[in-house]
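Of the protein chains in this complex, all but one are displayed in their positions.
For chain A:
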Amino acid sequence: MAEQYKSLHPAKYYRDHLKHDIRPDGRELSDFRPVVINVGSIKTADGSSIVKIGNTTVVCGIKAEISRPKADAATKGFLVPNVELSPVCSSKFKPGPPSDQAQVLTQIIADIVGNSQCINLEELCIFPDKIAWCLYADLICIDYDGSLIDACALALISCLKVVSLPEVSYDPSLDKQQVNLEKRTPINVNSVFVSTTFAIFDDKLILADPTVEEENLCTGTLTIVTCNDELCYVHKPGGSPLVDEQMSDCIEKCMNRSNSIKKLIKTAILENI
């Protein structure tokens, strides 16, 4: 019976649950879904991670290539994130060139990385104006069940933490480079960012960590990214207006959550070694 009710009147089905301060999946309004992190499972990549937030699954692989720095930033390397929403993750996505949503998500992830300054791009430079590392971070969504920004951000940061680059020696006079694949060094990650998404239901209720059903029914979303004790991204793309108290409340929840996520990343990395 509940199944039919849910498919016929999805909004009312949610409203009835939320009236009793509970969500259909058994969570309270401000509860988060369980998070699973696994690092280093793809051996062919220079760094990899798999993150699950509830059912949402994102795989991140980082491949390092040697490239030439840009002329206007001769001492900087590159970190290029790319989010792929493949048809396997949801019926919403079709094969072919990246959808608008995937492109927007790629930009958001790139913004978060840039804002947080977690990687000093100058450390990726091997020899100014000649060679530098270019890290291609491919984020592939396997299962799309909401809060995708959170999952992608978490996959990327845990992946960056385990990336190791081979030693490169460069001789500028001969313009010759030699890569020693045996000797690998990890890269410095200066800060850890943690993203948290909230959905606004019926213009007033705030649901933490929404599933895809909740995202579709909601009238707006809010994503806050914390970085150490600061904020590095507050993203609200239209939707229902928010009053200041709700905003501060969300920021506080986000700060609390970031500590436990940071611990989780640490444990995941320790277990891998």
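Here is the rule we use: a residue touches a chain if its C-beta (ideal position, glycine included) is under 8 Å from a C-beta of that chain, and two chains touch if they have at least 3 such contacts; residues count from 1.
One rule holds for everything that comes next: contacts and distances are computed from a predicted model.
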{"item": "Identity of the absent chain, which is to be given by its UniProt protein name, from \"Exosome complex component RRP46-like\", \"Heat shock 70 kDa protein 8\", \"Dynein light chain\" or \"DNA-directed RNA polymerase III subunit RPC3\"", "value": "\"Exosome complex component RRP46-like\""}
{"item": "Full-complex contact with the absent chain, from A:I37, A:I62 or A:C227", "value": "A:C227"}
{"item": "Residue touching the undisplayed chain, where the options are A:K63, A:H235 or A:K262", "value": "A:H235"}
{"item": "Positions on chain A where the hidden chain makes contact", "value": "100, 103-104, 106-108, 110-111, 114-117, 220, 222, 227, 229-244, 247-248, 251"}
